[in-house]
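Here the structure comes first, spelled out in structure tokens, and everything after it is commentary.
Yeah, one chain of the complex is gone here, protein chain that is, but the others are all in their spots.
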């Protein structure tokens, strides 16, 4: 089994951003993404209702280092100031590096 | 992009623990958390019903190393014996280290 | 706190595979798994409906290196060609290594 | 056979055959919310017609029953069943408390046979949920040990089930039979259909608990049938002594015989975590619930009829 | 008191007592979908009976009201309330728009008192949702700045609420009173029960927003009561001028007085992200919604009655 290292970028943010975020991510070169519904708390308070405008999503993007850096920079510039959002990156091993 | 390393602590445990666990985590110094509904199987059997008392949650906490260690130790001491629970920790890169 | 390194294998794939995948994973030696409902997009298009046959699951397995490699190889051989599926592996620290 | 019971059997069969059938969590929540609110509202509407003077002693008596039953069950489990202290206490608490689903099935069974019962029964149902939990905690920990009392009280009184049942009672009581009419199409007319869906899921859950029964042996099965039979006797005695009608006596016997699988498991998990939840759920769901809905309810009614003839004659 | 209001109070109490009660997201979605479709369909059935010649001027007048109200609220918030520009604009937009839940409660209140109102009100409800959003964006950004207009238009016109309301209107209109009958059991007969569930969740949400009120001070509370009172006067004037019945006038006053908490928050979050959503939701949900359903609706009806007596001679 040949494995290669790629970046897994995870974003937790407001559900209302789902469609714009996905558009941005794809424009910045990601080949895919995975979204799930989550709840939580951070500096902008509790976000955990059955209610779209105060619930969160987690978006995960598996990509190469450059794309991860570009997405992170873009999100930091455009969304950090106004939206509940956190972002973190870690290394993962994948089998088909050309895919990501 | 300046990135810094923090710990991502992930807990998978019984849904019934959600509120007490969150209280403990905040008392131990975490600045936030993210929760999602999951199902699974482990040494305490299948936990995957549409039914609170046998469903699981995943709790993720992004924090510094000391807090992660404190939470892990606390959970090990108080919950491991009696509850379905697993816990793991990995390193992630974040952009705003002061936040976590 | 004594921690040990194990592998966290994450699979994102079609919801319809849940039961066969879980069977395979257990046969290959995993002691547990965690499943959650997600949506996403990849090379096989958008998979995000309220509708089983086009929704995704994320399966996470915490295990030792050998088991992770075995599962990855098995999935690559049996499912990669025909199913929407991605797989990645990363190192995590656990407290009770004998459990995984 | 009542069609709602057929839904239970369908769920059971689908579960045992490992069908993919499963009620989504949100649907289960909706269905159980509607049942709890409907039962509460139905009872509340009637409460308006009752005098408090009559209700209070009955309520207290029924609470006593809720303290008594787990206190009797505990030594049986501990010494005959050789369960660990925490397990015996937890199982006892489940059987001292009540099952709303069993109540609903009994109410439907009675209704289809035109058997009247005291209309404030939902109040007693709500009242009976709680004492057994407290007894269970004391049995497991003793009185001396530090118990997270606030967490327990919160779990017990502010759990979803109690809030909806009591909330429904109050809404029914405040609205009265006239005022509640606009809500009848959802809460009353659909009641049996909703109950059918709920029992479908109960069947699936029961099937899932059959497995653990096999592992935990014959004693649980015996207890799961014997305890409700015994408790129904206690309930019948309380019913007769409190001057209930035949229907009311049978219903109190059914409540006594039923075992909780919602409020108590959640409360025990928090307050007696060292108790193994698989044991109590296997007994309550895998044995007692099916026993009660398939065989118990008619039995308890026959018993109440007999005893009333005897007592009244 | 209307039993649906009791459900709101139950939710409020449960929320304030920190009960675990919570409507799953999917159930909230289902319930609000059913309400929006039902309101739309009910209005659409009546639209068929109206002449377009009559509807158009009313619709335009009501849109004007929707432009006027946020334009009045903005300076109050900006200068008396000392809010930042974006925040003042966003709160103003919430109050210029309307709340479907408030409409539904008012419709139920009117129905139980046999107060008739113009049957095409749901059309005005739909029409009123939108202008305030555009005013809010312009107030926050000015006309010059580049606004992601496509995203805004998409968010506003294709948001879930508008699509279901307008969709329901069209379906009702195309089906007519006869054609719609087979759908009545779900959409009309269950309406009040569904509304009760919705208000239960509204109570829980309101309770969650009380906390932020405490942090953001007295001005929001004052505004949250004062603005609907003032807006109801404006609505009453528009109602009288447009020749509405007493019921219709009271309903238009109620719409004017109500503050959006679904369509507008979502639109503002995308188009004026620097506005703090906590402020507007705390006012709209924590103050204005409970004020309207508990006290406002009867008040606005009394006002409309008075003014009609006065205007009618």
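Each chain carries a letter (A, B, C, D and E) given by its place in the written order, and its residues are counted from 1.
Convention: a residue touches a chain if its C-beta (ideal position, glycine included) is under 8 Å from a C-beta of that chain, and two chains touch if they have at least 3 such contacts.
Note that the coordinates shown come from a computational prediction; the quantities given were computed from them, not determined experimentally.
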item	value
Contacts of the hidden chain among displayed chains	C, D, E
Residue in contact with the excluded chain [from D:174, D:196 or D:275]	D:196
Residue numbers in subunit D that touch the chain omitted from display	1-4, 6-7, 10, 13-14, 17-27, 30, 108, 112, 185, 189-190, 192-194, 196-197
Those residues of subunit C which, in the complete complex, touch the missing chain	14, 16, 20, 37, 45-46, 49-55, 79, 81-83
Missing-partner contacts on subunit E, residue numbers	24-27, 29-30, 33, 154, 158-160, 163-164, 167, 170-171, 174-175, 179-180, 182-183, 185-187, 190
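Rule of thumb we're sticking to: only the chains that are shown with their structure count from here on.
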item	value
Shared chain contacts [subunit D and subunit E, defined touch]	none
Most extensive contact between chains (C-beta pair count)	D-E
Computed distance of Cα centres, subunit C from subunit B, in Å	19
Distance between chain centroids, defined by C-alpha means - subunit B, subunit E (Å)	40
Multi-chain contact residues (two or more partners), subunit C	36, 90
Residues of subunit D engaged with two or more neighbouring chains	24-25, 27
Chains touching one another, given as label pairs in label order	A-B, A-C, A-E, B-C, B-D, D-E
